[in-house]
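Of the protein chains in this complex, one is absent; all others appear in place.
Then we have chain A:
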């Protein structure tokens, strides 16, 4: 889907097929993305994965994607982790933002996270493959005060199990843990679902910084290490 004309052409083709009979806008985007996937597997390099040149046993570079419903606090989690800040004013993400942060582990290795903070708005849902393709880690977030966001998180888990890299590390994050009095998703529900799906689970608060660093440290520990050369 490199080519502009091709893209346009593709849209027109999609409109004439019988598959398109029930085509919703979202489906349409999914088709576009499928096309990109095909495009990629046809041997294109680069894409939204940084060139993985300088990753070695001591210094890992890791592509991480954050997914989840709009408003669960993905951007706040990343900004807390990367900049140590929390800005309570809502800034709905457009498309996706890219940030990176390096952490040092106790075993004196470092992990550089290259983070795609995706937009949770519905219109971008079908673009997600663009960002999670080739990701070593997917963090799927929900808001503990919002059961709908928990269900949405489960959809993302299923999609990643189907279409993500086979060895992807999945983390389930219940955010806004500071809002205990408004809690509507119990800790146990989170634990149970994560366990069933072989995921790492943690509750965080971007507001208080609770468990934010732990989230990324735990992920780092779970990463498959390249064999020392």
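We take it that a residue touches a chain if its C-beta (ideal position, glycine included) is under 8 Å from a C-beta of that chain, and two chains touch if they have at least 3 such contacts; residues count from 1.
Rule of thumb we're sticking to: contacts and distances are computed from a predicted model.
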| item | value |
| --- | --- |
| Identity of the absent chain, which is to be given by its UniProt protein name, from "Methyltransferase small domain-containing protein", "DNA primase", "Vacuolar fusion protein MON1 homolog" or "Protein prenylyltransferase" | "Vacuolar fusion protein MON1 homolog" |
| Contact with the hidden chain (one of A:92, A:105 or A:187) | A:92 |
| Absent-chain contact - pick from A:121, A:154 or A:213 | A:121 |
| Sole residue of A:64, A:111 or A:130 that reaches the chain not shown, by the stated touch rule | A:130 |
| Absent-chain interface as seen on chain A, which is shown | 1-4, 7-8, 11-12, 15, 20-25, 28, 36, 39-40, 44, 46-48, 50-51, 70, 75, 79, 89, 91-99, 117, 119, 121-124, 127, 130 |
